[in-house]
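Missing here is one protein chain; the remaining ones are kept as they sit in the complex.
So that you can tell them apart, the chains are marked A and B in the order they are listed, and the count of residues begins at 1 in each.
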Amino acid sequence: MEKLIAYAHEILQGLGTTLTLFIISLMIGFVLAATVASFQIVFRGPVSRSVWMAMFAIRGVPLLLILYVVYYGFPLLPVVRETFLWSAFSSPFWCSVMCLVLVEVAFTSEIMRGAYYQTPKEQVEAARSLGLSRFQTFRVAIFPAMMRNGFPAYTTEVIMLCKSTALAFTVTVMDIMGYANEIRARTLDVYEPLLIAGTIYICLAILCRTVLAKLFSLIGLSAPEQPRSRRWWSLQTFTRNREVRT
Amino acid sequence: MLGYLAAGWGWQFANAFGISILAAVSSFFFSMLIGIGLTLFSRAPIPGSRAIVNSYTYVFRSLPDILLLLLIFYTLDGVFQAALSAFSGGANVRLSPLVPAIMSTSIVLGAYATELFRAGWADIPAGQHEAGQALGLTRLHSLVLVILPQVYSKIIPHLGALWLISMKETALLSIIGISDIVRVASIGARSTGAPFVFYGIAIIIFIVFAAVSARVFKHLERRSQTTAGGI
Partner (left out) sequence: MIEHADHAAITIYSMSKWFGTFRVLDGIDLTVREGERIVVCGPSGSGKSTMIRCINGLEPFNEGRVVVNGIDLTSKARILNSVRRNVGMVFQQFNLFPHLTVLENCTLAPRWVHKVSEREAERMALHYLEKVRIPEQADKYPRQLSGGQQQRVAIARSLCVKPRIMLFDEPTSSLDPEMVKEVLDTMADLAQDGMTIVCVTHEMGFARRIADRMVFMDRGRIVEEAPPSDFFSAPRHLRTQQFLEQILN
């Protein structure tokens, strides 16, 4: 028991790193994703198409590989080594942030794009016919619908990001996973450190879900009223009229 | 690039690609089994079955994949050896590291697959089950002939996403020392001093794979939609 407490203590030292890694990537990722998504929505054409292809490509490559390229590959380039860039690329923490942001943007921009195109046309037409400007239409009709459509997928994406931060230990970042793995290697105890770390990650996921649900209701939209089975992968597009029995 | 590929690295990459595909296909397959099995289990009239399935999907959608992989990798061999010596008195058989890798990926993807199948299942009108019953189909026939084909056509786009994840997940194999694409690329990068060639090849393999998969799933989706429409 004492051993467990000692381990937990040691592993919790990494909590700050995990949280900063997670929150910084989440924030930057969200802003950039919104930019990329609106770019793709506003400008259609070959440029937009190639942005989409780049995002598709990033979504297809494992995060671990991207981490290796950025952390082990880039420092070999003179451009990186001999300029101000070096201060960022020499830090495993900032390398991890860059990679997480990259992946987060690729996934989140696609969620936003999908949510935008799921907006019912009638609502947009109704708003336009009332004489609202394009921006007002967006604010009144499109944005709330996007929030509602994108919420389940975005929640999943946030949890995915939280899980992905654990890969940072492979480039020597000492986060929760880093400390847990270090204890494992040092003491040859496997269960205790890893299960403690696992518990912390699960708590983080619970926290994320709670905070996101709160945030969602704060923005003034009632929480998504979806049946349990449908809250995660949204299958609205496939929903047909349910049977009515008298 | 072609020079390196000719100098033996091409074969290495091909081999690594084979291993990754093997791991991806088997974990995708097992995750489908888990998804269908647990969906049936959660709908069965067994007290607590829903709660069990809910906690399984919650936990394994929250746990980092790498953590589960390390946990299984470092403990499974001990368990396996103990079981082996209990049954056969200590034969010298070693477990391939692919086994824990496929296990952990299947468990994680199984959690996503379960949620997916449950969502698709819930979207099937009760009348479909009843029509099968009224025609006298057994449960198994109703499952295979009526329900699963419809669940499939509802979730096929998401299955494509899951398949891509299972391929990307194979990158983790490099951490436990399996010569997958990522490991071959890092070894090549370190030993030849041409990191961008080797990482580049690995990245291209993954992107081409993703593009081909997307095509295939788009095709499957279109095919299933020409048949299954509304009621």
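Note that contacts are C-beta pairs under 8 Å (C-beta built on N, C-alpha and C of every residue); 3 or more make two chains touch, one makes a residue touch a chain.
Because the structure is a prediction, the values reported are computed rather than measured.
Shown as candidates are B:Leu63, B:Val146, B:Ile175 or B:Ala189; the residue that touches the absent chain is B:Val146.
For the options B:Gln81, B:Gln128, B:Ser179 or B:Ser213, the residue in contact with the chain missing from this view is B:Gln128. Listed here are the chain B residues that touch the chain not shown: 125, 127-128, 130-131, 133-139, 141, 145-146, 149-150, 153, 224, 227-231.
In this section, only the chains that are shown with their structure count from here on.
One simple way to say how far apart two chains are is to compare their mean CA positions; for chain A and chain B this gives 21 Å. Partner chain A is touched in their complex by these residues of chain B: 58-59, 61-68, 70-71, 74-75, 115-116, 118-123, 125-127, 154-155, 158, 164, 168-172, 174-175, 181-182, 185-186, 189-190, 195-196, 199, 202-203, 206-207, 209-211, 214, 230-231. If you check the complex, the residues on chain A that touch chain B are 56-57, 59-65, 68-69, 72-73, 76, 156, 159, 162-167, 169-170, 177, 180-181, 184, 190-191, 194-195, 197-198, 201-202, 204-206, 227, 229-230, 232-233, 235, 238-240, 242-243.
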